[in-house]
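All protein chains of the complex are present and in place, except for one that has been dropped.
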Amino acid sequence: MWTLNSPLTPQCCDQPKNTNVRISLPAVCFVWQLAMIILFGFFIRYNAESDVHWKQENKNISRSDIENDFYFRYPSFQDVHVMIFVGFGFLMTFLKRYSFGAVGFNLLIAAFGLQWALLMQGWFHSLDPMDGKIKIGVESMINADFCVASCLIAYGAVLGKVSPVQLMVMTLFGVTLYAVEEYIILNLIHARDAGGSMVIHTFGAYYGLSISWMLYRPNLDKRLNGSVYHSDVFAMIGTLFLWMFWPSFNSAISYHGDGQHRAAINTYLSLAATVLTTVAISSLSQKAGKLDMVHIQNSTLAGGVAVGTAAEFMLMPYGSLIVGFCCGIISTLGYIYLTPFMEKYLKIQDTCGIHNLHAMPGVIGGIVGAITAAAASEGVYGKEGLKTVFDFTGKWENMLPTQQGGHQAAGLCVALCFGIGGGILVGCVLRLPIWGDAPDDHCFDDELYWEVPEDEESIPPILEYDNHIRNQAG
Amino acid sequence: MWTLNSPLTPQCCDQPKNTNVRISLPAVCFVWQLAMIILFGFFIRYNAESDVHWKQENKNISRSDIENDFYFRYPSFQDVHVMIFVGFGFLMTFLKRYSFGAVGFNLLIAAFGLQWALLMQGWFHSLDPMDGKIKIGVESMINADFCVASCLIAYGAVLGKVSPVQLMVMTLFGVTLYAVEEYIILNLIHARDAGGSMVIHTFGAYYGLSISWMLYRPNLDKRLNGSVYHSDVFAMIGTLFLWMFWPSFNSAISYHGDGQHRAAINTYLSLAATVLTTVAISSLSQKAGKLDMVHIQNSTLAGGVAVGTAAEFMLMPYGSLIVGFCCGIISTLGYIYLTPFMEKYLKIQDTCGIHNLHAMPGVIGGIVGAITAAAASEGVYGKEGLKTVFDFTGKWENMLPTQQGGHQAAGLCVALCFGIGGGILVGCVLRLPIWGDAPDDHCFDDELYWEVPEDEESIPPILEYDNHIRNQAG
Partner (left out) sequence: MWTLNSPLTPQCCDQPKNTNVRISLPAVCFVWQLAMIILFGFFIRYNAESDVHWKQENKNISRSDIENDFYFRYPSFQDVHVMIFVGFGFLMTFLKRYSFGAVGFNLLIAAFGLQWALLMQGWFHSLDPMDGKIKIGVESMINADFCVASCLIAYGAVLGKVSPVQLMVMTLFGVTLYAVEEYIILNLIHARDAGGSMVIHTFGAYYGLSISWMLYRPNLDKRLNGSVYHSDVFAMIGTLFLWMFWPSFNSAISYHGDGQHRAAINTYLSLAATVLTTVAISSLSQKAGKLDMVHIQNSTLAGGVAVGTAAEFMLMPYGSLIVGFCCGIISTLGYIYLTPFMEKYLKIQDTCGIHNLHAMPGVIGGIVGAITAAAASEGVYGKEGLKTVFDFTGKWENMLPTQQGGHQAAGLCVALCFGIGGGILVGCVLRLPIWGDAPDDHCFDDELYWEVPEDEESIPPILEYDNHIRNQAG
């Protein structure tokens, strides 16, 4: 029996932690899901392109069925969907005994988050003034997945240290903050951010890091904070699906035609360059020149983050390579030097190293976006091109690229503020002793929240029968 | 040596079971594949959109190349294809020593089944009256994959208890029954079933359960009927690819434009809601509030099954959430209470719990479809919309939505009858002692049909050289 006097007792609180979530987890799931049903009933309807009247209207204007936005964006949506659930989920399976929590809680909070995101983003972006309803379509689903991505990034910082109930609370607030921040950055400030370097990655990473800072565990037991051979291979599934589908992520909501086309090319190139510099730095950093799986699993993705904002701009193929080149270096160096430093001196425990994979590359992405926008010229883009790419329409008709660069920079600042500020506030909420989180010496362990099966070694050898078969055949 | 007097001898038969399939398996594979080649030679040709004359005809009517059905459906086809081979295959790898059989036999029977399905479905649906040939295209491939899905669902009930030869026989009959049942439901009864809640899931599940009932093993050894840590993570690969691509499954053969668009949205939402209620019930059902991987792997998918029939209808976003909400609860409760009950009292051994994942949600899906169809009104759909969605054309021109509701219900009954009746018949055939199935005490073991490699623990530690390298570097 584990008591107050046991040396296992965490010193930061007065009573043993109770990780039983049998009341709180079902309660949160049921209540929130019921709330979603009611709110969806009041607010959410199909948009014109997914409504049954579309086909008839299409005939009237003799437009082809293939021009439904579904065919422009659905393949990209499915790729993004894979990134959210398999990509983020499996990337976090690298811990030796937290694979269930990684992939299972990832599914849970993503499934909740996307519903709440449809509502929050809908209220800000696609409320139909005629009937007060939110109209959803394939682009809404992509945006909901994007919004959820920011919460999953935040999960990376606290992986193994929080309860599923805390994760649900973190996601509720995260999605809410995201929707506000996104509205400010994209609509009020009129910054462009196709791949979400600022809106998704910068915000999500600093949100998670601030929460982790608020939940600092001085006596964290690190025995289970590491990988085994096969868990590293599982994590590579996540890495590769993120890496491969990132061109779809950055191009998913770009404008039709050359916008999506160019965003995919830029991301494809940037990621390729990142791999080489990541390998180089990883090898350089070890005495014997050996590679570290943590770097390969994470830093190879930094180029995709950093090219997010500028993906649809005329960044040029070599520009994408340069961005990827730098990010591979910076991200890998971050894993080597910055993560230990942050834990030791800043008291920020970052399980997955999201500061290196999302925070720094996200900020770089925002800066690259600002510079590329400020440097845009009519010579390269053409008059119409500038309008299309930077959406210089309506009240922004007379905006100049240099001004746009300033707005981009302002957007980056907003993302940073929302991430840090929001994270600190939510971190305070999550410090309440009611959420069922683990004691310091039982972090990174699936045993707390999962029925874990017996160990592999106990498989009974059934050899007799096999010998029988061999005899039969022989 | 394993003899008649050994306590291992199954009591239900007089002689030791011979699991050597060295004659029967190759014979079945060769003969059936040769039959396929001959039948394809006589019957199967490219349809107009995959024939070489298409491009010229297209030019003549100045239609764009992009309006080839390939571009409407191929991305969905590939997603469905992933569900069939990776989704179903890996979902069944959860057993500690049957991963080869899960993913390998899944590939075998799917590869055979899809060829036979092209023929069977072709004879019923796409026989060209001009030349007596079946014309295939991308939609035929999707339908063949759908047909195969029903057999793979049935495999889930008997996983680990049948030989590959039995699986091939089961698939041959399963595909045949499916094609007849599908023709009756979709063409004769004129029910709609875009995502196959009735045609695929209800039929497939009851087909498998009836076979499992006929093959009941009273002395089944359960030592290997469970998971280990890593096999559960492998199974999550299957779960996630099914979960993510289900919107493509339900929208793959909907009508172009808003039909596909709406089906994807409905499925996306239903699945999200299912996750939350599955987690809630799973946590509630355990003393300490811990989650059970079996529920997360399976019940989270129930919402996709149940929204199949109604996916292309105007179910409304909140309607989809409600369907998902209920199915998560019912499916998880099924795993907790119904599966043990069925084994104990009904003598139905259901390895993967397909009754909870496919049978019950499939029936719910059929009922939801009937209600939604009966409740369809011109106010919501418009006159043209009703025609398009419910295909009120030709001899069905004057049909009313309420009538359609009745037809939907009739379709569900046909699927149930074919599943149960067909399963009992095929189960009788599979009881013949010629198929090389395992004895009761060697089920769930890859050793019987696979060359299994040595165990992990026997990897020799090669440390000397590694020390050498460290010295070199130091």
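In this document, chain identifiers A and B correspond to the written order of the chains, with residue numbering beginning at 1 in each.
Throughout what follows, a contact is a pair of C-beta atoms (placed from the backbone, for glycine too) under 8 Å apart; a residue touches a chain by one contact, two chains touch by 3 or more.
These figures come from a predicted structure and were not determined experimentally.
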### Query
Which one, A:218, A:317 or A:340, makes contact with the chain that was left out?
A:317
### Task
Out of A:168, A:200 or A:264, point to the residue that touches the absent chain in the complete complex.
A:264
### Query
From the list A:27, A:279, A:371 or A:417, which touches the chain that is not on show?
A:279
### Task
Can you list, in ascending order, the chain A residues touching the missing chain?
1-2, 8, 16, 18-20, 22, 64, 66-67, 71-72, 75-76, 79, 96-97, 223-224, 226-230, 232-233, 236-237, 240-241, 243-245, 247-248, 255-262, 264-265, 268-269, 271-277, 279-281, 283-284, 286-293, 296, 300, 314, 316-318, 321-322, 325, 380-382, 384-385, 388-389, 439, 441-442, 445, 447-448, 456-457, 469-470, 472-474
### Message
To test your reading of the contact rule: which positions on chain B touch the chain that is missing from view?
### Response
20-23, 25-26, 29-30, 32-34, 36-38, 40-41, 44-46, 49-56, 58, 64-66, 68-71, 74-75, 78, 81-82, 85-86, 89-90, 93, 97, 99-100, 103-104, 107-108, 111-112, 114-115, 136-138, 141, 164, 230, 234, 237, 287-289, 448-457, 459-460, 462, 464-469, 471-473
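Note that only the chains that are shown with their structure count from here on.
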### Message
Taking the mean of the CA coordinates per chain, how far is chain A from chain B in Å?
### Response
31
